[in-house]
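A single protein chain has been omitted; all remaining protein chains appear in their positions.
Right after this comes chain A.
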Amino acid sequence: MLPHPAVFHFPWEIHLIKDGASVRTSGRLTSYKPQESKAILSTQQSSIWYQLTVQTTLVEPFQPILGAQYLVLGEIEKAEGVSGVVLCARALNCVDGVDLALMQQAILEQRYFFKERKPELNILEPLSPSNV
């Protein structure tokens, strides 16, 4: 049984995505607690800081480089009673030095293409045979 495809999302969209969805996103590693297997990826977007908690159990051991840009792929977990969202990582790659502006542009271009194909497509929904 194959997992669902992980769609690119910007860090500031993550809280809008429904529980259990597969996503890929990026951010700077600002904290890592190996005892709890929890990392925090931070992103600044128009003067607001977005923080995303990443569950790293499945991708350990990895060499954390604080301050480096990471690309993470995994599932959204919205646990009850816990504020915020946890991303349970299936893959975590250091991509420090990536051209973030170009990456954003590429993501937007791909979205635009799929939107063009199917105008009623909601970009926050995962792609599935029924909505492409």
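General observations
Here is the rule we go by: contacts are C-beta pairs under 8 Å (C-beta built on N, C-alpha and C of every residue); 3 or more make two chains touch, one makes a residue touch a chain; residues count from 1.
Here is the rule we use: contacts and distances are computed from a predicted model.
Set against the options "CST complex subunit STN1", "AP complex subunit beta", "Acyl carrier protein" or "Ubiquitin-related modifier 1 homolog", the UniProt name belonging to the omitted chain is "CST complex subunit STN1". Shown as candidates are A:L16, A:L66, A:A79 or A:V95; the residue that touches the absent chain is A:V95.
Of the listed residues A:L16, A:L66 or A:A106, the one in contact with the hidden chain in the full complex is A:A106. Residues 2-8, 24, 59, 71, 73, 90-99, 102-103, 105-107, 109-110, 112-114, 127, 129, 132 of chain A touch the missing chain (whole complex, contact as defined above).
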